[in-house]
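Below is one structure; the comments refer to it alone.
Missing here is one protein chain; the remaining ones are kept as they sit in the complex.
Letters A, B and C mark the chains as written, and numbering starts fresh at 1 in each.
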Amino acid sequence: MFEKMRVKTKVIDSGKSGLDTQTLEVNVGPQHPSTHGVFRMTIVLDGEVVKSLRPVMGYLHRNHEQIAENITYSASMPYTDRLDYFNSMSNNQAWAMTVEQLAEVEIPDRAEYIRVIMSELTRLVNHVSVIGFLLNDMGAFFTPTLFAFREREKVLDVFEAVSGSRMMCNYLRFGGVNRDLTDDQLGQIKKIVADFPAFLDEFETLLAQNEIVCMRCQNVGVLPAELAINASITGPMLRASGVNYDIRKVDQYSVYDRFEFKIPLGEKGDVYDRYYVRMLEMRESLKILNQALEQIEPGPFMAPKVPACLKNPRNFKPPVGEAYGRVEAPKGELGFYVVSDGSKEPWRYHVRAPSFINLTVLEAMCIGYKLADAIVILGSIDIVLGEVDR
Amino acid sequence: MPQLEFLIKCGVYGLMGLGIIAAVGAVLLPNLFHAGLALAFVLVTIAGIFMSVGAEFLGMVQILLYVGGVMTLIIYTIMLTGRLGAKDVRAQNRQGIFAAIAAGFFVCWIGPLILKTGAWPQRESDSAPPLLSVEDLGMSLMTEYVFPFEVLGVLLFAVLIGAIVIARQDRPS
Amino acid sequence: MDQMFVNIKAALVGLSDKVFPDWVGVLVSIAVSIVAIALLGPLIMMYLTLIERKVVARMQNRIGPNRVGKYGLLQPLADGVKMLIKEDIVPRNADKVLHLLAPILIVAPALLVFAVLPFGRNMTAVDLNVGILFFAAISSIGTIGIFMAAWGSNNKFSVLGGMRSVAQMISYEIPMVMSVVPVLLAVGSLSTNAIVEAQADWHWFVFTPWGFLGCVIFFLCGVAECNRSPFDLAEAESEIIAGFHTEYSGMKFALFYMAEFMSAFTISGMTTTLFLGGWQGPLLPSWLWFFLKTYGLIFIMLWFRATLPRLRVDQLMALAWKFLLPLSLVNIVATCIWHFLSDEAFFTPAAFLVPLALLVFSYWGLMKLNQPYMPEKRVYPLVD
Partner (left out) sequence: MFFGLGILRGMNITLMNFIRSYTRKRGSGEIGALTTVQYPEERLPEKEKFRNFPFLIYDDKPEDLRCVACDICAQDCPPRCIYIVKETDEAGKPMKKPAVFDIDFTVCMNCGICEEVCPFDAIFMDHEFEIADSDRHDKLLYHRDDLLKTNEHFHKIRPNDGREVDTRLAEAKEAKAKKDEARKKAAEAKAAAKAKAEAEKATEAKEDKPPETEKESDPQ
């Protein structure tokens, strides 16, 4: 299967033709319309074919981990919003889970349900925008992006009503959530979930079967399952390569064991699979949302036995130890590793950022393809520079 | 209308002058890319002269084939071969003497022909149809000059096959 | 009404004849045409930008420009002013002369083509008897302008864009000209006026099978010629920033856009002339018919832009060489068949069906031969 593809796009060996040819080195980024931020790729081109590609990161480095080691645990929460600024809710969830694991806090059911609802809504927002951007990178002049943003806006409205901010939610707290969901807001979410399938159908008809999209995406940027596993790729990218690995199923964290949902798997691991697996994942997320909205019951939204961390965030001192909390963020496995020495600030704080790790296979996927493919492959990885550079 | 005739003459002589300047530029400009562009401009002015004497078809074909096709390819080649970093690839010419001799022979051959024609092409009247219609051209290509035409066709065919062979060489078997 | 503009011109010429000697009248007649075209080109371009923004916005659930003037009607003027007062930046190592000349050399051919467009009955500025050839020749000059822009900017992205664009324009010129040949065969003249006259009484060529195919091929190639989506590789903003005009700003940049929009108009106008009956049409004045049809085609261009992603370089070439070119060659054969079977009548069943069968067969055959470029069907298992 892969051999066939390789033949089609073999790098033309310039030495063989006996002509004195020259490779061209171009810097794609850090200021480039489709590197999704200040990411830079140094690409060596032979004609239009990528011969080597070197990702250069760090233009958006903000010292996140060092800052977190110098502020209290709860003050890190708004900083995690800014990692992957498309998915602040799932970032919050991962950080909250890590500290709860460290401090052994039990979370009430309602809070867990709210967290699941929020992170699945986040997944919808992320996947729908990523697909929009991917198609935009392919040259569809903003129509998919704006359709995606039209729906994203509705979800962001809910986030704003619930947490106070559209993107930088800072909504979760250790032991629960900041505020309860009102019935109004639940109704709003129900309406979004009910309307979303119609939008997804439209979105899919718009370009998923489009011949140009198929030509651009199919058999481009193939990531073999073996390489994906070896490079510890996670998230939709891994599943597009046909590996069944979803932390929601593996860890069964939060209340995910109470829902009926499936994991869509890709066939070849090319750009098209990554695109379509995200499409299917959104449909599965909608299933989860429907069940969660049915099952959610009134109750406390904060841990009833309030630990010190909630009463007085400045004086919250978790016991000495270490914890690693992870969630299935829309981009992959988002993990926080934290070591506590019993003081107010974490002694060591590390983020396992899915975008960053998924980006490591970029060169392997791009070599032998055209410059235009490299852009699309980058788009299909789904990176957010806030998370890559931290 | 002699005044109009005068204006047209001015225009045509101006065109010719520009053409000569551009031709000199095409030979002398140090930068190959500029020289190529100057050559393209020469061809455009020649097309303009063709049109001014009523050979519109020829003028258009001149632009379509020579400017749009041949010159584009030549400039494309220059652009690809010239190192992108170093733009001042000098148009090195070590055969100036031979070129001058060849040009001299050419002038000797074609000069009498030029002198034989009048200062201005004579047309019977302004409203007369062009000397050579497209139909005439087609007819003569298909009757009188059918052999050269076919030979050219075979040549182009060979070129096409050659291009395909060269393009295929790098492909894996 | 139909001859409104023709009469205005005649009146102006008549006016000058009364005052000046007769040779001035000829000059005035020429000048009126030139001024009309020179004004029409930029005017069309300015309002095409507005139309494009409006149409694309509506397709994307937006309103589009609506702040400057009623319905944003003054937006093009505001844009023009903005472009004029913007700083003109020339890269330090650019070839200054070429950098300056390139936008002019791109606009000039785009404007020249207006000369042979039949805007209405008796409304062709210059009725050349080689009109179609003129169109093909002049539009091929534009490549050199793109070259100059690409090379003169001294930017790698520009060079990439320039190479792409030239390869694309040379490739698409061939099927484009080939798809015009059927019309020339049917009409027997290269003059645009003669072509329109031949399509009187609803004998639009688009209603014949070869005409329909020719129309589609010509229009697609035209879209590629003026670098518009989905063939806008030369200025693919997501890949090579803006291609050959990456390094341009201010009014020079606007000139590139002017060229693009004017060629979009001329391509649509030429498609109208060649296949859609030009200014022929009932009731309405001829020039209105021409503009209606042309803007209909422009709407399709904008529609493409709002929907389709762009092709990749190799796919673009493959489409031109492996699909459109053979198809347009078959189309010529189909036209010959139509010509001999139709027996001077526009429509006979045999003359309609035989070329149709030939074309459908060759379309199908080419599709089969180009199998590698056909989309695959995928199955996505859902697992636990």
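Everything below uses one rule, namely that contacts are C-beta pairs under 8 Å (C-beta built on N, C-alpha and C of every residue); 3 or more make two chains touch, one makes a residue touch a chain.
Bear in mind the structure is a predicted one, so any value in this text is a computation, not a measurement.
A.B. asks: For the chain that was dropped from the view, give me its touching partners among the shown chains.
C.D. replies: Contacts of the omitted chain with visible chains: A, C.
A.B. asks: Can you tell me which of A:Thr35, A:Asn91, A:Asn136 or A:Asn170 touches the chain that was removed from the display?
C.D. replies: A:Asn170
A.B. asks: For the chain left off this view, which of A:Glu25, A:Glu106, A:Glu160 or A:Glu260 is in contact with it?
C.D. replies: The single option touching the absent chain is A:Glu160.
A.B. asks: Looking at A:Leu206, A:Ala231, A:Val339 or A:Ala364, which makes contact with the chain not pictured?
C.D. replies: That would be A:Leu206, which touches the missing chain.
A.B. asks: Which of C:Val13, C:Val28 or C:Val55 touches the chain that is not shown?
C.D. replies: C:Val55
A.B. asks: Touching the missing chain, which residues of subunit A?
C.D. replies: 71-72, 74-79, 81-82, 143, 150, 153-154, 157, 160-165, 168, 170, 178-179, 195, 198-199, 202, 205-214, 311-314
A.B. asks: On subunit C, what residues meet the omitted chain?
C.D. replies: Considering the whole complex, subunit C reaches the absent chain at 55, 58-63, 303-304, 306-308, 367, 374-375.
Here is the rule we go by: only the chains that are shown with their structure count from here on.
A.B. asks: So, comparing C-alpha centroids, which chain is the farthest one from subunit C?
C.D. replies: Looking at centroid distances, A is the chain farthest away.
A.B. asks: Centroid from C-alpha atoms only, then distance subunit A to subunit C, rounded to Å. What do you get?
C.D. replies: It comes to 43 Å between the two C-alpha centres.
A.B. asks: Where the CA atoms of subunit A average out and where those of subunit B average out, how many Å apart are those spots?
C.D. replies: Measuring from centre to centre gives 60 Å for this pair.
A.B. asks: Out of subunit C, which residues touch more than one other chain, so two or more?
C.D. replies: Residues 156, 159 of subunit C each touch two or more of the other chains.
A.B. asks: In subunit A, which residues are in touch with two or more of the other chains?
C.D. replies: Correct list: 24.
A.B. asks: Under the definition above, what is the set of subunit C residues touching subunit B in their complex?
C.D. replies: 21-23, 26-27, 95, 98, 128-130, 133-134, 136-138, 140-141, 143-144, 147-148, 150-151, 154, 156, 159, 162-163, 166, 170, 173, 190
A.B. asks: Which of the residues in subunit B come into contact with subunit C in the complex?
C.D. replies: Residue list for subunit B touching subunit C: 1, 3-4, 7, 33-34, 37, 40, 44, 56-57, 60-61, 63-64, 67-69, 71-73, 75-76, 79-80, 84, 87, 130, 134.
A.B. asks: Where on subunit C does subunit A make contact in their complex?
C.D. replies: Of all residues in subunit C, those touching subunit A are 56, 59-62, 156-157, 159-160, 164, 229-230, 232-233, 236-241, 305-315, 372-376, 378-384.
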